[in-house]
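Only one protein chain is missing from this complex, and each of the others stays in its spot.
Here the chain labels run A, B and C in written order, and each chain numbers its own residues starting at 1.
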Amino acid sequence: MSATTLSGAAAAEPVHSLWTVAAEAPSIEYAQLSPTLIVLGAAVVGILVEAFAPRRARYGVQVALASLGFAGAFAAVLALAMGGYATDKAAVAGVGAVAVDGPALFLQGVILLVALVAVFTFAERRLEPRAGGGPVDSFAAQPAAVPGGEGEKAAVKAGWTTTEIFPLLLFAVGGMLLFPAANDLLTLFIALEVFSLPLYLLCALARRRRLLSQEAAVKYFLLGAFSSAFLIFGIALLYGYAGTVSYAGIAEVVEGTVPSPGPALAASMSSDALLLVGGAMVVMGLLFKVGAVPFHMWTPDVYQGAPTPVTGFMAAATKVAAFGALLRLLYVVLPGLRWDWEPVLWGVAIVSMLLGAVVAITQTDVKRLLAYSSIAHAGFILAGVVATSPEGVSSVLFYLLAYSFVTLGAFSVVTLVRDAGGEATHLSKWAGLGRRSPLVAAVFAVFLLAFAGIPLTSGFAGKFAVFKAAAEGGAGALVVVGVIASAIAAFFYVRVIVLMFFSEPSPEGPTVAIPSAFTTVAIGVGVAVTLVLGVAPQYFLDLAGQAGVFVR
Amino acid sequence: MSDMSFPLVTATAVLPALGAVATAAVPAARRTVAKWLALAVSLGTLVLAGWVLAAFDAGGERYQLTESYAWIADFGVRYEVGVDGIAAALIALTALLIPFIIAAGWHDAEPDPDGEGADAGRRWRPTQGFFALILMVEAMVIISFAATDVFVFYIFFEAMLIPMYFLIGGFGDRAHAAGEAEGAKQRSYAAVKFLLYNLAGGLIMLAAVIGLYVVTADQLPAGTFSLQQIAEARASGELEMATNTERLLFLGFFLAFAVKAPLWPLHTWLPNAMGESTAPVAVLITAVVDKVGTFAMLRFCLGLFPEASAWATPVVIVLALVSIVYGALLAVGQRDIKRLVAYASISHFGFIILGIFAMTSQGQSGATLYMVFHGISTAALMLVAGFLISRRGSRLIADYGGVQKVAPVLAGTFLIGGLATLSLPGLAPFVSEFLVLVGTFSRYPAAGIVATAGIVLAAIYVLLLYQRTMTGPVDKPEIARMPDLRPRELAVVAPLIALLIFLGVFPKPLTDIVNPAVEHTLSDVRETDPEPELPAVEATE
Amino acid sequence: MDSLIGLLVAAPLLGAAVLLCGGRRLDRTGHWLGTALAATSFVIGAVLFFDMLGREGEDRALHQHLFSWVPVQGFQADVAFQLDQLSMTFVLLITGVGSLIHLYSIGYMEHDERRRRFFGYLNLFLAAMLLLVLADNYLLLYVGWEGVGLASFLLIGFWQHKPSAATAAKKAFIVNRVGDMGLSIAIFLMFTTFGTFAFGPVLENADRAGEGTLTAIGLMLLLAACGKSAQVPLQSWLGDAMEGPTPVSALIHAATMVTAGVYLITRSGAIFDAAPTAQTVVVTVGAVTLLFGAIVGCAKDDIKKALAGSTMSQIGYMVLAAGLGPIGYAFAIMHLVTHGFFKAGLFLGAGSVMHGMNDEVDMRKYGGLRRYMPVTFVTFGLGYLAIIGFPGLSGFFSKDLIIEAAFSAGGVQGWVLGGATLLGAGLTAYYMTRVMILTFFGEPRWKNRPAPSPASPDVEPSAQESGEHAEPHPHESPRSMTIPMIVLAFGSVFAGGLFNWGEAFVHWLEPVTSFEHPHPPIPIPVITAATVTMMLLGVGVAWAQYARRPVPVVAPRGSLLTRSARRDLLQDDFNHAVFVSGGQHLTRSLVYLDHTVVDGAVNGTAAAFGGLSGRMRKLQNGFARSYAVSMFGGAAVLVAATLLMRAV
């Protein structure tokens, strides 16, 4: 099914063109685009709330608005999926800019659920000590104030909070929803920026350790922008090669099935250099977002510096969105280049798995540890990506579902372990946590075991699905490397468990704050998904399996 | 059998699993309730396991009491369980030993009296945790034995590492020769080593499991993990594995089992794990959990990869022989009671693996019996050793001497446990060891002779241990004050000893169950027993 | 009648179970219970014996199949008994001597607080020994075989608080295990050859098997026999086994258990008959041991160890006879029985002496005891006369027959073996006379002596520990001890004559062991004369050495031979140097290797990853620009790789 058949005016054109379509009033499929629209609409309303609602009311309104926005969008995704848009009615919408198909809806659903849970962790106000007579969250009282300066003290004293985080979250999620659904390179780029820019800001907003938070934001921003530059340059080269930015159009050119190429197109098609270099640069931009080696270096620093709820959200949702986009790019645009990018991604996957696992061994900060773990997991997921089969796609989808909730849950637990300076993220402080708070330690252990891929957790089911797809795709060697990396990775997950359960607690160790229902729900959902996907994954595998085909 | 009848096998595993949850949920202050609950659940499981044995018809189908439910269709996985004679025997062993382990560990997991304040004590519930973890292990082990689907087996084979890991790392002997802090360090080292060793083995197996799926999915209508289905397909020629593929898959499986079993040179985790954990947990490791490894060699390595098994046999036999002799020699050289028993177990696992790969009915029946009997005998020896250690607060052999003078019953039971370990005729392990040896000898005479040398070494390490700990003058005040076995302790040991004697004299009920299963296994690998040189010698009675 | 066979074993087994599990409440009556059950067994044995006499030769064997023990396909082991003439002989010897020694022990162990357990062990021994001789297949025999080993272990180490006793017990068990290996392998060979290991089919079909196989089986059985019967090279444990209470030495390490090897060889006669090479090895072992034991016996100052050397030597005679084939089996068993009587008597006598001498065992500290212990003296004396082969007494007949048979072996072998047996007879007379003189004649050397000198290697540590350093007051033993001695003395005197009466014993055993008359190359009277001459020579030399001049209390240094004989001809030192020290070095280095190499490889891998991790994390240096370099480099590699991929 091609985009051109849907938008009638463009049907006659030999080459899909934004310009020609715009000449007539384009028909927009609002229903199919509704999840993104709802979220972005809520974000806009959120801005208005910031502008007009009294300070005291903002928190409640924003939380409700964001929750409702995500819930509504999720309902829309469900409705679309039930309506068959994931399977037989899958199509491109928005004048060929957005695909509404199985993978897109599945990933949007995952992102929305993650976002919904993330709202809860953002809204948690019981962990920080009360300030200015009211409860506060873990975001900066006055981000513009100099850390440690008078302005900050005053803001803290006044009990200000940064409720702008909710609209930022909404915008980011809006971009993420668009990202895996993007069906042309322009939409891809715009979506990338729409979700990246709010994240840069969110990273800078920590209430405690603001210097680290700001440093994280700067690094994330500069490197993110750097990678965007590569991405857009790659897009430009691809455009130069194909004369179009539409996925379907490029794919046609790549496959050489264009009915009557013009002279310029014929000239550029004669050399694959543009295609290869451009494709590589676009892929690199996406690999940066998933945090694959060697584009991973921002991950540890940003994960560590950002406010922990943001880290959790970012680690889970960004990975989902970026892998979705990567899948679509590779499976829809570049399947003709399979023999070119497969070996390269093999290499990236292997290096990611091994480096992530090895470097994590000596980490001393729990957030950095999880960052390196996420690098290794990026490698595991890439193993499913290179399977180049519908099983590969659905295994990646399933893995992303499993992984995102484990990640979110794990970072939520991190927010609970605190000492006088805020969150106690240094691992030495986690010693003996199992003695003080067996339940919290046990929950964290469950997440760690899921990361390690122990059976009966979602991590195992995901890993099995991905490796199975890879093996069926003929990447047996990749599976062996993956297994070795898993063994190495197990070492540091186990190390944390040892620390929590078998080490003597130090007298001045951290305490575990009793969270409000928000975080409790977030963690509870994480545990539940981890166990359900571990014990009875069939339903979700079916879901991912049905969602394994991209529209084109 | 499978249609709509009571899911007995599953129930046998689910009961302890539920029991574990219930035990864990007992409030912190009600430690005693948790203990009794755990004991009651384990006894209930024993009843169910007894029912399994009773319901098992030795002359019937290969797999009985089968259950099959859809589980993860995408992975070709069905929840399929069923028992053959070997599995039934091992399930019975597991269910039998757990109550003793629980009773022996009655006081092994109490919260520190000098805990860090009331608040910490309120939430920290080591007792509940200890018994819940034991029951959890039991449940997983039982499912592993019963699984007739490779994936189901793999899941529980791996998952049981976690509760075991907590049992090893979380509950050591209170007194440690090297001091409290050093003790905790060594304990967590042991636990980590246990987990990583086994996890590494398991992950390699995971690669092979996936490979198996790919192979079946390639040639059969759909990928499958069902033992029976694969065996049938192989028998009918529908499924053919390339030689190298089969060998690689075999190696993947075998390595995991060899770590678990453990086979030289993958054994070094066992002395640490057994040395640092409490005696009941050590029993759980060596008598129950490790048996899954040897059991799986018999069921999966041989059943799925017959040709590769035959190909690997020479190497495996050599490794088994090395294990036998090496384990025994190291046991002789140990200064620590528990590590000594651990090395002795390594030697015994060598025998079991030898029997399995001898590919004779005597060898494999012997190996199966060996698993059961070694479980019981090690339990007897190790639990008594635990009682001894708890009295003196030291694991070092040199800290003992003359115990039999002050605690004759303890010494006597220790001796019987030791004699069972050295396979004294009349006690159960003799039957199995002799069968293994005769089975090995009839196919590989040289290997049989080398393994037979193991019986001399066994005598040396057992009697050396007995001599150094139990005999001689009482010249240490701690020994002079040592009380004899208490009623609870005697109640733990006496039934085990009675079983050792009974099964040594009358093992037939067990051999009747095991023999048909072994014949099936041998037909899997297409082996028949070597004929005697002189045919048709009539047994004149 | 068949069902009574099981009871033979069951009675003492019940005793053992009751006594060992019964607890303290049986302390006061346990010994009577044990003795009664031993006697019950004897009575049952007697009943079966007379029943057997009531039938004709070939029909005398009884079988009882109790249950299938270990059935695994071709491997069918049953718990089944076979009572034929050979087994019957042993049953009577075991239960008879056993009952007497139970009785003796009541007195001997009176002051031991663990007497109940002692009787439990004795009963356990009886049960195991009866199982050994009653089994109808080799595997069940193996059970009894190790069972007696266990009982022996428990009884040697009965005084466990003595480190020497515990060590001796362990040594006995371990050395025996080496022999057991032989028995195991023999059974494996039988199974692979015949497909069974029951006596009947194996022995009937023995001649059908290849000679090589049979030789292997024979040698393995011999290894087993060497262990159990303390034959060279596995003899080293017997001397140390004297650490056990004396009744134990009498019953287990003289009369019954140590003769099990002879039983095994005789029982397996059909195999040895078809394997001449194995037979040659058997007679060689027998001949070497009979001289070895005798030489050791000549040098020991410890009365029990001297007797132990003698036991070794006498069993050497039996093994030699059994190795001769059909001409020797019956004689071996006959000597076994007569030896059972007189050696048990001698040991009980020695026990009686020790009982009166505060457990002193050094004969150099005895002397002139005949006045203080008349009954002991007389019974011991009769045993002495029997063992040296004084004409008319038991030993004379049985030993003479073996010497005749040895000469009949034919050719050089016959002369060598005959010579060895003759020399052995002389040595026997020498060392037994020495024991006799040192103990009962001469001046008392136990008066006015200081505390025992630690310099003497044979001094018992127990004598020091018991705290009774006071001068001993030798006295006759109580009735419960003397009666068994008297009964055994009767046996020592008359058994040989009785057995030889019209070759009664030979004919009795013939259906089982088969029999051929020996035909020595020289006339039988000449051999007899030579034997008596050798005996007299031995007595004379000993008399000249020990009766004609005072015996020093502290042993003189002695010649090289004496010194090495005191040390069991250095065989123990060899074992220690090679097996014990070597083994210790081996285990120690293996422990080290296990830690450094095997475990080290694993830990090393972990450490290597740790090191790698430590180095790699340094790449993450915190500078955003270096991160950008990584990205840029990565992009370059990505692009280059993609282009290269196409180029290649």
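Following the convention adopted for this analysis, contacts are C-beta pairs under 8 Å (C-beta built on N, C-alpha and C of every residue); 3 or more make two chains touch, one makes a residue touch a chain.
The definition used in the following text is that contacts and distances are computed from a predicted model.
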item: Listed names "Transcriptional regulator", "ABC transporter permease", "NADH-quinone oxidoreductase subunit K" or "K+/H+ antiporter subunit F", matching UniProt entry of the absent chain; value: "NADH-quinone oxidoreductase subunit K"
item: Touching partners, among the displayed chains, of the absent chain; value: A, C
item: Residue in contact with the excluded chain [from A:197, A:375 or A:413]; value: A:197
item: Full-complex contact with the absent chain, from A:215, A:391 or A:472; value: A:215
item: Contact partner of the left-out chain, one of A:108, A:244, A:308 or A:458; value: A:244
item: Subunit A residues that touch the omitted chain in the full complex; value: 15, 17-19, 143-144, 146-147, 185-186, 189-190, 193, 197, 200-201, 204, 210-212, 214-219, 221-222, 225-226, 228-230, 232-233, 235-237, 239-240, 243-245, 262, 264-265, 268, 300-301, 304-305, 368
item: Interface with the unshown chain - residue positions in subunit C; value: 617-618, 620-625, 628-629, 632
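As a working rule, only the chains that are shown with their structure count from here on.
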item: Chain occupying the middle, per Cα centroid; value: B
item: Distance from subunit C to subunit A - Cα centre to Cα centre, in angstrom; value: 80
item: Computed distance of Cα centres, subunit B from subunit A, in Å; value: 44
item: Junction residues of subunit B, two or more chains touched; value: 196
item: For subunit C, residues contacting two or more additional chains; value: 606
item: Interface residues, subunit A side, partner subunit B - complex; value: 435-439, 449, 452-456, 460-461, 463-465, 467-468, 471-472, 476, 479-480, 483-484, 486-487, 490-491, 494-495, 497-498, 501-505, 507, 536-538, 541-542, 545
item: Residue numbers on subunit B that touch subunit C, as the complex places them; value: 193, 196-197, 264-265, 267-268, 326, 329-330, 332-334, 361-362, 365-366, 402, 404-405, 408, 412, 419, 424-426, 430-431, 434-435, 437-439, 441-442, 445, 448-449, 452-453, 455-456, 459-460, 463-464, 466-467, 470-474, 505-508, 511-512, 515, 518-519, 529-535, 537-541
item: Of all residues in subunit C, those that touch subunit A in their complex; value: 606, 609-610, 612-614, 616-617, 619-620, 622, 624, 626-628, 630-631, 633-635, 637-639, 641-643, 645-646
